[in-house]
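Below: one structure, written as structure tokens.
Omission of a single protein chain aside, the complex is shown with its protein chains in their original locations.
By written order: A and B. Residues from 1 in each chain.
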Amino acid sequence: MVNMEHPAMAAKVLPADRQEIIVKDLNLWFGKKHILKGISISIIPNNITAVIGPSGCGKSTFLRCFNRMNDLIEETKIKGSIIIDGIDIYSDKIDVYSLRTKVGMVFQKPNPFPKSIYENVAFGLPIKGITNKNAIMEKVEKSLKDAWLWDEVKDRLNASAFELSGGQQQRLCIARALATDSEILLFDEPTSALDPQATNKIEKLLIELKQFVTIVIVTHNIAQAARISDYTAFLYLGELIECGATDKLCTVPKDKRTEEYLTGKFG
Amino acid sequence: MNNRNLKQYIGITATRVITIISILFLITFLVFIFSKGWKVISFSFLFESPREGMTKGGIFPAIIGTLYLTMLSITFAFPIGVLCAVYLSEYAKPKWLINIIRMAINTLAGVPSIVFGLFGLAVFVGMFKFGVSVLSGALTLGVLILPIIINASEEAIKTVPNDFREAAYSLGATKRQTIMKVVLPTAMPSILTGAIISVGRAAGETAPILFTAATFYTRKLPQSLSDEVMALPYHIYALMTEGTHPDAQIPIAYGTAIVLLLLVLSINAVAIIVRYRIRRQRKW
Partner (left out) sequence: MYNKTNIIKEKLFHFIALFSALCAIIFLSGIIISLFKEGYLIFKEVGVFHFLFGKSWYPSQDPSEFGILSLLIGSIVVTVLALIISIPLGISSAIYIAELAKPKEKEILKPFIELLASIPSVIYGLFGVVFLAPIMMKLFNLSIGLNAFTASIILGLMVVPIISSISEDAISSVPKSLREAAFALGANKWETIIRVVLPAAKSGIISSIILGFGRAIGETMVVLMVAGNAACIPKSIFNPVRPMTSAIAAEMGEAAVGSSHYNALFGIAIVLFVITFISNIITEQVRKRIRTK
């Protein structure tokens, strides 16, 4: 599915082969509460992996393990490892901040900064050490094009990000995350605050984006997972119950709990 | 009308009447000061030095003195106050220390202004040997307005949604970068409102500068930080209580009062308008 209204995409060069992201026996506690219980899974690069499960199953927490956002919550304890590009991101040597420039995140509610559109997209660049004005402008333009927002905002880059509609704001957040050359994008229910039209556009965008980034998306919407994802993981009460190719998992689930969830028995 | 409705009628009427009375009181006060002082105000009153033992001339040195004192005190208190608020709300550890700091701030906020004056006298004038000077007075006022700035800044920082912090962190920003690039810029309009209010407070305080900075009469403007200064609030007090020609001094006091009142009211009006605007424009 190639979006024709978007010329930049045609010239896109596929990145060199990336290694799988390997999650090994991941356990997480908030205080004494055991939230994630021994999760092991491989995330295939340049694919969309959906994480589904009932509310409170720990899927958002799981997602936040990939960019170590859980570090920000006090009394978090993590055991196990997540290996990205051959390096365990929970080893002592890793720099969390450059990890986060590599693993971008888009949140449930669009959360642009109260700054201009341009400043929003450019935010992560000085942090990465890019200070040349022309280089920043180039990046901003490219990221906005990649997020299908350029045509809508190119004449008002200095306007406040809050002037945009919800869907545009969310695409702005995607552009912001892309600008730092993210290899992996994490989406935490990115369309739950959007109307169906905006949702549709974001979904198409994600499918397009997987050409050059690896995507992990948490969603409470099974249909959405089915529409866009290549692989699906089902989380229940902090445990990974089942994972596999989306079409298989959605049609012939192996576990009874997965089946019950898919048929709406709980959640 | 039954008993309950009668009670309601009486109660509401009484409340309304009492409110009107207190408003009238306060309006009388404002009208009185303005009607008395208006005649005194002129260009020369604002831009000339006092003459003939305070019975003639203007209050220019007092205006400049107050400007110096307030600007210097805010320059001193603003960075400390904002960073203190940053520590309380963003670092917030360890808990016991935060509790002690909060208690210290609350206590400081309640200390009578004359006690700040004595503190300034003992510490800045005496111990640090700054003497009775702009510097001593401004530092004393700075300590006095510090709690106002801290509280306003903390309130402002609290209204910054956590979403913004998370977005910054997710882009690889460190804590300092998140604070400097996202939290403070977002909170800045409200922080500035608090700072403006505290400038108004510093401009109007008399007791803290009684023994630390103020002098009744000087023809020259302050040349350095170690000079004594005239100041508007102290000038009003001095005109009423010192000197030998009360009849000639009291009109000058009215004029000075108007200048001070206009200064403080406009400072606060600006703050109120800014705050109102912020509330209306805020979109998150």
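Methods note: a contact is a pair of C-beta atoms (placed from the backbone, for glycine too) under 8 Å apart; a residue touches a chain by one contact, two chains touch by 3 or more.
Model, not experiment: these values are computed from the prediction.
Asker: Could you tell which one of B:I41, B:L88, B:A213 or B:V229 touches the chain left off the display?
Answerer: Reading the full complex, the residue touching the unseen chain is B:L88.
Asker: Out of B:F116, B:F130 or B:F164, which is the one that touches the chain we can't see?
Answerer: Hidden-chain contact among the options goes to B:F116.
Asker: Given the full complex, what residues of chain B touch the hidden partner chain?
Answerer: Touching the missing chain: residues 4-5, 7-8, 11-12, 14-16, 18-19, 21-23, 25-26, 29, 32-33, 36, 79-84, 86-88, 90-91, 97, 100-101, 103-108, 110-119, 121-123, 126-127, 143, 146-147, 150, 174-176, 179-180, 197, 200-201, 203-207, 210-211, 233-234, 236-237, 240-241, 250, 253-254, 257, 260-261, 264-265, 267-269, 272.
Simple rule for what comes next: only the chains that are shown with their structure count from here on.
Asker: Between chain A and chain B, tell me the centre distance in angstrom, where each centre is the average of that chain's C-alpha atoms.
Answerer: Centre separation, chain A to chain B: 48 Å.
Asker: Across the complex, what residues on chain A touch chain B?
Answerer: 67, 69, 72, 97-101, 104-105, 107, 109, 111-115, 123-124, 127-128, 162, 173, 176-177, 180
Asker: Residue numbers of chain B touching chain A in their complex, please.
Answerer: Contact set of chain B toward chain A: 161, 163-164, 166-174, 177, 181-182, 185-186, 283-284.
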